[in-house]
Each structure stands twice: as structure tokens, then as C-alpha cells.
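Every protein chain except one is present and positioned as in the full complex.
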Amino acid sequence: MLYELFIEPWTIGDWMWRGVLVSSLVAISCAILGTFLYLKRLSLLADAMAHVALPGIVAAYLLTGSQSTPTMLLGAILAGLVTSGLIRFVERYGHARTDAAIGIVFTSLFALGILLLSTFARDAHLDLNCVLYGNVLGVADHSLILLAVVTVAIVALTVLFFRPLQLATFDPALAAAFGLPVGLIHAGLMGTLSVTTVASFEAVGAILVIAAIITPAATAHLIAKRLETMLLVAVAHGLLSAVLGMYLSIWLECSSAGAMVTTGALLYAVTLGATWARRRWRRAQRRQRLQASALPG
Amino acid sequence: MRAATTTPALEVRDMTISYDREPVVEGVTLTIPQGRVVGILGPNGAGKSTLIKGVLGLLETDHGEVRVFGGELSGSRQEVVYVPQRGSVDWDFPVTVKDVVLMGRYGRLGLFGRPSAEDRRIAWEAMAKMGIEALADRQISEMSGGQQQRVFLARALAQEGRLLFMDEPFVGVDASTEAAIVELLHEMRDQGRTVVVVNHDLQTAREYFDELILLNKRLIAYGPVKQVFTAPLLSKTYGGRLAVFRDHDDQEIIVGA
Partner (left out) sequence: MERNRHPRWARRAALATFMGITAASATASAASPGAEIWARTVSFFTLEYGFLAYTIAGSALVGALCGLLGVFMVLRRLSLMGDALGHAALPGIGIAFLLVQTKALGPIVLGATTTALLAALAIGAITRIGRTRPDAALGLVLAGFFGLGVVILSYLQNSASGAQSGLQDFMFGNAAAIQPAEVGLLGGLLALTVALVVALYRPLQLMTFDAVLAKTMGVPVRALHYGMMALVAVAIVSSMQSVGVVLVAAMLIIPASAARLLSDRFERVLLIAPALGAAAGVLGAWLSFLFDGFSSGPSMVLVAALFYTLALLFAPRRGLIAQRRQRQERLRRRDAEATPNAGESARRPHSAALGEAA
């Protein structure tokens, strides 16, 4: 029974290995990137950026007729740039608050992407199902390589530039005063977001990638006291939801991306409940101690 | 005790800063010598914080020139220290007190550097000086307002700069922290350092600072407290929102702001 549930999937062909590899790579890169975006309060901008990768990719395909990795990357990065420019424009000249500006811009562009995809770009091998559900097992070799490169690059950059990143995230003013290129770091973060979105696109789809970005960071933030710990916990959360999600998708015969996301959200809920209970318990203890010390006197 | 250097710590020439084309700071020119504790006073919206941020290059200025110890600001980044307003800090950030104080050393590390044993020792000394070693491993949200302010002062100390800017350091801190900050200010002055403090409390200005900058968009006055802290100049700074009384010793008391 246990063998059938847990071990057997690994022995039939290499698809389980491949699926876990793909989802782990997505989990690691998104969790690290997500931690910085979360702390900079850019979760919703990340949501917008993940959505507009779709129109970017479709527009790039329509203009060049190519679906090669570099074209897709370029399309998504350009779409990201256009989006952040438009959001700032609407904020400033449309007198819209940031959240409204984000909502206006990304929903419009996403709608455009969906229409282009379902009319002019029908022969592209992207379909709506892929956009919505992703397909962990359907990731092509070149996409897997891109994903691996992106993950290694993100890990390496984070380790190498940990301190500048920490300072620029926590206190951009001091970082700027120290002469750190704060603007460049921000731009790099957004660029990496576009690239990661593209790399994760086939595996988890345009909408669910946002879960891989926000959920691990939010979970880690509940328990971590230091940035180093937060990054590690976020990666652990991502990996755990990737593996558990794969199992869940096998047992239920459902979308693996959806299963990963659901598992991740459950892990968050459990962590939230646990930290909340611990706080309540500690408070109750403190109150008891106070009462006990008050009694004899 | 004061360092007998003649190079001024800070020179600002004709600084103008605008938000949305509305000038917030207009045509400010100042020369602050070394070894002074200088308070910036002015009503809300007078551009006190903006002036500091402009001087530090944190905001884009329309116009103006800044020289620090006779040279470009970029040339003496190690010397210039900024203590932000407490409200502008992200207290939920996963970072411990020790980490924050150690950040004061990052300016000397460059992009790839790691803090040395010496850096860590300096950070510990700064924490000891502010009386927060016991809190070293706490996450920064788990502290009172006064303790939080001490963390940022310890970081400022660890930076070992000669020109410090503090934005409203006395807001929301307890009396003992306020006293510790004032003591620190005077100690720094005696070591020949220069501290510029944004403050909005008129009551304490006279005893805390050597010199005052009165600001309301434009520079109203700059000079030793005795010359500047006068009813005509203060009411010029604060407009009508200021009342001047005389107490039983015929001393001027100023209420308002």
C-alpha cells in the first residue's frame, strides 16, 4: 500500500523524476525571488507581471513567428517594462491609487493576450489550458534547461550579493547612501521576475506562478527572524509543496500545478494557525505567571 | 576639545527641491562648521526632512550644490551617516538587532565583502554604548519605541562617520532614551563630529543644540541658539501659529507650532 502510493511512481519511467525536478526548480527560483518581492511589498506587482508575460509572449510570437526561448524571454521582459511604465503613468496622470492602477493595467493587457491567443495565435502550441493549468510533465527540454539556468543564477546571485540585497531591501536609503546601485537592484529583481515567469510558464501556467512566488515567502515570514532563515524556510516550503503536490496530483489524477499550489496554501494555513496558537498560549502563560506572582503579595 | 579644523563639515548652496513642481525647499544656502550639534526647526511641511534627504542625495534636487568636508558627497560616503525617521522603517522585516547594527559597516564592505571580526567588534561596542547588547538576537519588531531608536543610533555609531543627520530621533521615545540620545549628541560634538538633527519640539531646542536652522521652505535663520532662538525669528518661521509669553522671571516662553 505505502509502496504503491509513495515509491511506485518513481519506478515507472522517468516522468516522476522529471516532474519533481521541474517543480522543484520552479519552487526554488520562485521562493527566493518571492522573498525579496514580498518584503518590498511588491506581491501585487508580481501578480501583474506574471499575468502580462502572456501578452508579451503572444505578441512576440505574432511579430516574429518564432517561439524560441529568447523570443519569449524578450517578449515577456518588454511586456514587464511596458506594464511597470503604464502602471506608473496611470498612477500619476490618472490619479489612480497603486492597487487600482495595477488592476487596470494588467487585466487589460491580460485580456488582450487571451484574445490574441485565441484568434491570431491559434497555431502557437500555447493553448489556454497551458496558460491556466500549466503542465509540469509537458515541459520541453529547452524549457527545462532554461529553468535550471535561471534557478542556478538566482541562487548564485543571492549568495554572492546577499548583503547588498539585504540592505537594499530593508533600507534602500542607507543602501543608496553607501553607493549601492539601488535602482539597478530593483530593475534586476523585476527582470528576474519576468525571466522566472517565462521559465515557469509551461510548468505552472500564468496565474499559478504567482502562488509559487507569494506563498513560500508569506509562510517563511511568519516564523523567520532573519533574512537568511526566511530564504531557507521559503525554499523548504516550495520544495515540500512541490513534492507533496506531485503525489497529490498522481493520487487525484489532477493538474500538478494546481496540486502544488493547493498544498502550499495548506502549509501556509497550518503555519499561520500554529504561530497564532503559540502566541495565544504564551500570552496565557504570561498572564498566569503574573497572577501567580500577584497572589502571595 | 573641539577639533581645530577649518574645513566646514557641510556646505549647501542654493538648494531647491520640488514635489510635482511645487517647491518644498527653496534657495537654501548654509555652511556648517565641524564639531556642532545643529537643530533644524520649522513647522509641519516646512521641508525639514526634505532638506536633509536632498543634501544626502536621496531626493532629486532642482538646483543646488552640496559639499561635504570640502569635497563631493560621493567622495566622503563613509563619513556621512543618516538616521531615518522611525516611522519610515519596516519593523516587520526579518532582521535582528545585531544584523541592523552590522549594516552600518556595509558601506565599507563593497559589493562582495563579508564583515570581519573587527566589524563585528565595532557593532558590539555600538550596541553596548546604547545599552542594547541584551537585545542583540531579537527581531526588531519585538521592542519598544525607545529601544528601536537606540538600535538605529547604534547603527549610526557603527558607521563611524563624522557628519550625522538624524530625522526626528526624539519622537515616540521614553525619557531615558531621550537623555541618552542627547548625551550621545554632545559626546559626538566633543569628538569633533557634526550632528544635524531634525526636531519639532521648541521646548527642548535651547538646551539640546549649539546652533539652530530655522526653516520654512526658505532659510529663515541659521546661527548660535542665543542669536536665533528669538521671538521675532521664531514667529517669522512659524507664522501666526506661535504664542510668546513671559514667565515670572520675565523669561520668554514660546508655545505653539
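Side notes on the structure shown:
When the chains are written out, they are named A and B in that same order, and each has its own residue count from 1.
Criterion: a contact is a pair of C-beta atoms (placed from the backbone, for glycine too) under 8 Å apart; a residue touches a chain by one contact, two chains touch by 3 or more.
Just so we're clear, the structure is a prediction, and the values are computed from it rather than from any experiment.
Summary of contacts with the chain left out: across A:Q67, A:S108 or A:T229, the touching residue is A:S108. Residues of chain A that touch the chain left out of view are 38, 41, 43-44, 46-47, 90, 93-97, 99-100, 102-104, 107-108, 110-112, 114-115, 118-119, 122, 128, 132-133, 207-208, 210-211, 214-215, 217-218, 221-222, 248-249, 252-255, 257-262, 264-265, 268, 272, 275-276.
In this text, only the chains that are shown with their structure count from here on.
The mean-CA centres of chain A and chain B are about 39 angstrom from one another, to the nearest whole unit. Listed in rising order, the residues of chain B touching chain A in the complex are 53, 56-58, 74, 77, 80, 82, 84, 88-90, 92-96, 99-100, 103, 106-107, 109, 111-114, 137, 139.
On the chain A side of its complex with chain B, the touching residues are 39, 160-161, 163-164, 166-167, 169-171, 173-180, 220-221, 224-227, 229-230.
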